[in-house]
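Could you have a look at this structure, given as structure tokens, before my questions?
Shown here: the complex without one of its protein chains, the others still in place.
Our next item is chain A:
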Amino acid sequence: MARVSRRSRRLTHLGEKLFSALSLGSALLVPLVMLAMGFDLAWSSLPALKQFGWQFFFTEDWNPVAQSFGAASSIFGTLVSTLIALLIAGPLGVAIALFLVELTPPGISRVVGTLVELLAAIPSIIYGMWGLFVLAPFMATYIQPFLGRYLGFLPLFSGPPLGVGMLTAGIILALMVLPYISALVRDVFLLVPGVVKESAYGLGSTTWEVTYRVTIPYGLVGLIGAMFLGLGRALGETMAVTFVIGNAHRLSLSLFAPGNTIASTLANEFSEATEPLYISSLVALGLVLYLITYLVQVVSQMMLRRLYRSWNVGL
């Protein structure tokens, strides 16, 4: 009897050890994959970086025939399309969060919130097709001629209304990151203690004054964190952008002009690249995107964590 129980205890102990080792191993796999990805990209982009040096990041020329590659237009396009997306989705997301938290009863708020979140469930290739076949013609016939007529004196809105281009890509990106931003901002707004808001209402403030002077300052760190998360999403979004940006390796001030982003260049050219230097240059583009994303993630997580920690202490 005693022996059996000892053996079963030993077995139990073994099972426990095995299980905790397995779970630790799986948990370690996550940072391992993240780091391996960075090293792998850096290693594979070495030939291109050796060949072109720092000039790689500042050269506009991208010529597979001449084997001369520069990342400038891709990096520029990534930043510009993301900036447009955030300029549109930031205010819209905050407005939707305001609507969900302050302006509607919980029942409606839940339905509307779910519907907006469903925007995030639609695969990016669907946004791409919709952008190419529906939004781009709409932009070319209505929005771009309108902007061109009234703001055409700015270099930003000059050029023929092609439909596809930087502006359309930015708008599609805005729609794609909107659900993420609005959901996060709503959570941040909900975290603001009711007492704080109610005391402001008690002083006779309007809903907007409470939001602008109490809720937003209170959750500012979280708001910035949410914007950064949206930024991270927009930077690397691939398929939707590839459909509508026009795919030209060119720097242009005009938002109507076709351009490209790092992600769209990879999507368009990677499977057709054969020469080692070409592939290596593409991977180097990927490395740039990896590093930018990493940085953005670090900042946004720091912001959100600081928010939650300070509030846990404060409450």
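In the analysis below, a contact is a pair of C-beta atoms (placed from the backbone, for glycine too) under 8 Å apart; a residue touches a chain by one contact, two chains touch by 3 or more; residues count from 1.
Rule of thumb we're sticking to: contacts and distances are computed from a predicted model.
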- line: From "(2Fe-2S)-binding protein", "Phosphate transport system permease protein PstA", "Biotin carboxyl carrier protein" or "Phosphocarrier protein HPr", the UniProt protein name for the chain not displayed is "Phosphate transport system permease protein PstA"
Query: Thinking of the whole complex, not just what is shown, which of A:71, A:86, A:139 or A:178 touches the missing chain?
result: A:178
- line: Cross-chain touch to the chain not pictured, restricted to A:99, A:146 or A:308, is A:99
Field: Selected residue (touches chain absent from view) among A:24, A:87 or A:253
entry: A:24
Message: Suppose we count only contacts with the excluded chain; which residues of chain A make the list?
response: 12-13, 15-16, 19-20, 22-31, 33-37, 40-41, 44, 92, 95-96, 98-100, 102-103, 112, 114-116, 118-119, 121-130, 132-134, 175, 178-179, 182, 206-209, 211, 229, 232-233, 235-239, 243, 263, 266-267, 270-271, 282-283, 286, 289-290, 293-294, 296-298, 300-301
